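Note that one protein chain of the assembly has been removed; the remaining protein chains are unaltered in position.
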Amino acid sequence: MNQTISSTSDKAASILEGEDIILKVRDLHTYFYTDIGVARALNGVNFDIPRGKVMGMVGESGCGKSVTALSIMRMVTKPGRIVQGDIALFRKKKGGENDKSQIIEEINLTKLEGMGPVMRSIRGAEMSMIFQEPMTSLNPSYTIGDQIMEAILLHQGVDKVEAEKRAINILDGVGMANPALVVKRYPHELSGGMRQRAMISLALSCTPSILFADEPTTALDVTTEAQILDLMRDLQGRINMTIIFITHNLGVVAQMCDYVTVMYLGRVVEQATVDDTFYNPKHPYTSSLLRSIPHVGSRQKERLMPIRGVVPDPYSAIKGCPFHPRCSQVMRGKCDAQVPGLTVVGKSHTVRCFLYSDTVEEASNVR
Amino acid sequence: MTETVQPLPQTPPPAENQNLFDEPVSDVGDLSQWQLMRIRFSKNKLAMLGIWGMLIVYIVVFLGEFIAPNWYQFQDTEYVFGPPSPVTFIGPDGRFGLQPYTYATTTVLNKDTFAFEFAVDETQKIPISFFVQGDEVSVLGFKTKLHLFGLKDTKQRFYVMGADGLGRDMFARILVGGQISTTVGLFGVALSIILGSVLGTASGYFGGIIDDVMQRIIEVLGAFPQIPLWAALAAAMPDISENFTVVHRYFLITIVLSVVGWTGLARQLRAKVLSYRSADFTQAALAAGSSDARIILTHMVPNGASHIIVIAALGIPGMILGETSLSFLGLGILPPAVSWGALLRDAQQVSVVVQHPWLLIPAGTVVLTVWLFSLIGDGLRDAVDPYSI
Partner (left out) sequence: MLNYIFRRIGYMLVTLAIISVVGYLIVELPPGSYVEFEIQRLRQQGGNLSQDQITALELRYGLNDPIYVRFWKWISGFVRGDFGESFQYRQEVKDLIGQRLMFTISISIFSLLLAWGIAVPLGVYSATHRYTLPDYIITVLQFLGLSIPSFLVALVLMVFAQRTLGQQVGGLFSDQYQTAPWSVAKFIDLLAHLWIPIVVIAFGSTAGLSRIMRANLLDVLGMQYVQTARSKGLTENVVIWKHAVRNAMHPLIMILGGSLPGIISGETVLAIVMNIPTVGPMYFTAQLNQDLYLAASFLMFLSILGVLGNLLADIALAWVDPRIRYE
């Protein structure tokens, strides 16, 4: 069960210099077997997540950001399936009172059963998730309190009275007005911002070490978005939580994140610190993404540059670098033949592009 | 660990990208909604079974007069409630062959009960021939004496599925009865669709008073039990006469079925139209100054068409069962016309069924047809929603 992933973990083990890694994903493939074909949502995803930091995950719609989070949470349901890859969680054993003796335990999540008892004890307690749509992510049939208490009762072994007390506390902690009243409310009685706060309380109810935030502010107005982002940043600092922040809003990334992972068509193309991502992007895709958004202080006459073409649908099997059909710096005979391997281009900065080295990704045999 | 490499100083200029896209890229993303539906439908094995099965049923039923060895109205008074004729592939010489034979049947008086009983004369084997001359029938309007199979010896009759209480060939009657039973649903649904879609669309699109009135009507019709309502409407029909033939009655029955059946469709379409009315594309069309008719016809109908088809397909089984029940109760198709429900009238009594179980065969064909139609309808429903998991 607690098998280590030695075969792939040595490679790029400490790319993020000086960071304590909490989550290591290697060669992750998640496919969806639908009626009209196999959708290759994840096609060999590799990245590391540093402990206690905020990792932004960006990319166009359909590039596999959300599926990555769901795969790590082991919540990919039929017809989807993780076909290959390893996900290593380095979990700090919460060892009693003398917190100094921290033992780090490595668990390979892909070896666990998705709905099995071990994975369930991790889910909700160790890792939790906030979804994009606050309108639909809460069950309309139960009160807010019931839904938060459900997780507390499940993982913390307290009685109902205590659970409700904790639920009110958490709601208070996320800046919900009148928390004692809100626990008795149904989701439809709350506004979008309040629902997202409730959802955050739900996710934080068992103080997880990893939080996946899947575009948590996309559906909210700008003011509420700013409040929620402030809140998340604040909470992250307070309980030293790792946040994986999935978004396609680069502005939010600049504001929130320490590191950025850029994904394209089921692969990671670049991983770097937030500064490097914005001021020294290496991958042509990252540069195009940055050129396609306006930024304050840009010269007036400068035009926004949309990326040519559209994201191919995930049913396609593109040979070579997935970005090459849209890339302005494509090298024929190279980019369209082989998948570029991982290249370290700076401190904590990796990229997969033949512009920087000739490293080729070893072919992984996927059924 | 891979070596760190300095960025290459010069990158090649952007290549002309015409032939960048000729990759082995799947075309799923380019398919239209209808193409996706077709792919999903044809991948659904049960739905394909439904399509092919129904095709065969229609062919067999409409060539029924030719396929059956006897005319469906022919009465053999010697063979009242006669059992199905046996078929064997063992010839008179005792050898197995491809030539099928039937046995001669005789009537024997049972001395105890003083009732006539049928006895199979195992010694007398009669060969079954193909493309034989027999009763004159009309197949799809053409008069012919040719039958797919039968006996050359016209003294003996060949009843694959036995005979009814007047000595008529059940097989022929089932095939001919199918012509009404398999089409009544189609016409009924077509009428319901017209009624339901016009009224449902109007109700959903214009709202207000029209909607209120329509909702009350639907609610009232929905509160009545269907069969009694059918019964009342069917009882109001005139008797069969020169001026009111079986054909008139057939069409009136389909009207009765659809008058009762349109409400469900109207309700579903109303809900659809309501959701379309607030959809962005309708708002955009309104903002562009489109007329109501244009919005309904060019924006809503194409969007709702697939749903109408699904609802229609799912409605056919109910119509077929409705006709069967009506005719079974003696309110639907009346003699001399035949339908499966009318045939089943003979099987109303348990005692009759216990004695002459072949009278229940039309029920089997009803079940088969309705089942095949349900498979098609369900396949269509699954196919229409291409992004459901």
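A few points about this structure:
Letters A and B name the chains as they come in the text, with residue numbers starting at 1 for each one.
Simple rule for what comes next: contacts are C-beta pairs under 8 Å (C-beta built on N, C-alpha and C of every residue); 3 or more make two chains touch, one makes a residue touch a chain.
All of these numbers come straight from a predicted model, not from anything done at the bench.
Of A:140, A:157, A:306 or A:333, it is A:140 that touches the chain left out of the display. One of B:86, B:127, B:222 or B:302 touches the chain omitted from the figure, and that residue is B:222. From the options A:45, A:129 or A:355, the residue with contact to the chain not on display is A:129. Residue in contact with the omitted chain (choice from A:150, A:172, A:313 or A:336): A:150. Contacts to the hidden chain, counted on chain A, fall at residues 70, 73, 75, 77-79, 115, 120-125, 128-129, 131-133, 136-141, 147, 150-151, 154-155, 186, 188-189, 199, 202-203. Where chain B meets the missing chain, the touching residues are 46, 216, 219-220, 222-229, 231-233, 235-236, 238, 317, 321, 324-325, 328-329, 344, 347-348, 350, 353-354, 360, 363, 366-371, 374-375, 378, 388-389.
Quick note on the criterion: only the chains that are shown with their structure count from here on.
Centre-to-centre spacing of chain A and chain B amounts to 52 Å, using the average Cα coordinate of each chain. Here chain B touches chain A in the complex through residues 1-5, 7-8, 11-12, 14-15, 17, 20-21, 23-26, 28-29, 36, 39-40, 43, 386, 389, going by the rule given at the top. Those residues of chain A whose C-beta lies close enough to touch chain B in the complex are 11-12, 34-37, 78-79, 282, 308-309, 312-313, 315-319, 324-326, 328-332, 336, 341-346, 355-357, 359.
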